[in-house]
Each structure stands twice: as structure tokens, then as C-alpha cells.
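Excluded from the complex is one protein chain; the other protein chains are retained at their positions.
So, chain A:
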Amino acid sequence: MTTDQAPALESLLSVRGISKAFGHIQALTDVSLDIAPGEVLALLGDNGAGKSTLIKILSGLYATDSGEIRMRGVPQRFQSPADAKAAGIATVYQDLALVDTRDVAANLFLGREYTRGPFIDVKRNVAESRRVLEQLKLGHLPASGVPVGVMSGGQRQAVAVARTVVSGAELIIMDEPTAALGVSESAKVMALAHELRDSGCAVIIISHNLQQVWDFADRFAVLHLGRLAGVRRRSESTVEEIVQLIVYGAAGA
């Protein structure tokens, strides 16, 4: 079952008929999905449903067997994570890829520091970091002087997300961002997803925990045994219906 067949005009990312097999395991079968700018989509599904496989395809880690990916209507061929990044897709993995011994500014501009000749333009890196942090309502985080290693799990997640904004990403994918976090920290990460949405980015959140994402996602895409079981708007669905999609792959069973 797929939703709208033609790529929606306003969609940022449009996935059409993607399939992927590992040997004889069919991880994904004919998955189609759209996401618009300024939207938070929760990608749900039981263990082995294919969530990670789908986002690895979108991040350029896996090639597809068949199907098409478009960003702003432009067909993409991702050969590597760099290709996906260049197309505006940034993924925050669970390991966060932060340099724990360095401060926020160093992490936000890791590998793309503002420089003057061979020298780091520390002032500018810190000022730009402050700007991005403010924009994401993370102004309480110190831009400089405190290594991110001493920060809480939620704060570190926030730094990793802020870095995707610095990189100019339009679609930000978070892989189980709340898996290792407590309730209040999780809520903050979800609030951050809202800030991203409000600044015009699209956000895909992979989650096991419907409870944590229910209040924060605009739509829910449910994978079941590698197929898209359904896509629902929160305003037009119920928790019970989504749970049924996750467990049985169909609603009203």
C-alpha cells in the first residue's frame, strides 16, 4: 500500500518504489514516501521493519536495488554519504560523531571552520555558533570553553543536530534520537525538531517509541516487514491506529 502516487509539487524529498534486498532478505519492498519542507515525519516500525535500511539509503550508505529518490524534484544517485550531504540530507546517528574534548563551536564547524589564512577565526566561529544555537532556542548552551563531553545526552544530541543546520541541510534525519534519553531530555530533543521545522527544514525521526514522538510529529510513516504499512497525519489518526499499523501492518484488524 502506498499513499499519493505522483510526487507532490511542494515535496522536498520524494521516494518512489524503493526496494532493497540483502541476499534473500527483502529489507524494503516498493516503498514510496514524500516529505515537505517544514514537516516532522516519524518513521515507525517494529524490529527489522526496515527503518534503518531506508535511512541508510537516504544518507547514501546503501544503494537501492530499484526505485527513485528526488530532492526538490531532482533525481539523485547517491554513491556515498558525501553525495547525500551535498543534496542537503544530513543524518544524526546514535553515536553523534562529536569530538567530546572540544567545545560547541569547534564541533559545529568541525571541518568547515572559518579561517583567516592558516589561522582559525575563533571569534567568527563562536559568533556563528551562538547565532545557530539561538535560532534553535539552544542559547543556554555555551558556544565556547566547555567540552561537549561534559554535557548531558540531550545537550549532546542538540549539538549534533545544530551541526546539521550549520552544514546547510534541508532534510535532517535522526536515528532513534531519544533511545538513550530520559523523558524530559527526550521532550527537549523533540522540541528541537520543532525548531528545525519552524526554520523550514524537514525532519525525519526514527523511533521505537510512539509515546515519545506522538505529540511532536506531523505525520507517521509505518514500515512493516519492509513495506510501507501506512502514512497518517496525526490530526487524522489515533494512537491505536498507528499501533495497529506497527504491529499488524494494517489498521482496523
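FYI, contacts are C-beta pairs under 8 Å (C-beta built on N, C-alpha and C of every residue); 3 or more make two chains touch, one makes a residue touch a chain; residues count from 1.
Convention: contacts and distances are computed from a predicted model.
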* Asked: What name does the UniProt record list for the absent chain among "Alpha-ketoacid dehydrogenase subunit beta", "LLM class flavin-dependent oxidoreductase", "PadR family transcriptional regulator" or "Ribose ABC transporter permease"?
  -> "Ribose ABC transporter permease"
* To do: Decide which residue listed in A:A36, A:A191, A:L225 or A:A251 touches the omitted chain of the complex.
  => A:A191
* Which of these, A:A21, A:V146, A:A179 or A:L225, touches the one chain of the complex that we don't see? -> A:V146
* **Per the touch definition above, residue among A:D30, A:D65 or A:E113 touching the missing chain** => A:E113
* Asked: Residue-wise, where is chain A in contact with the chain that is not depicted?
  -> 81-82, 97-102, 106, 110-113, 115, 118-120, 122, 140-142, 146-147, 149-152, 155, 184, 187-188, 190-191, 194, 210-211, 214-216, 239-240, 243, 246-247
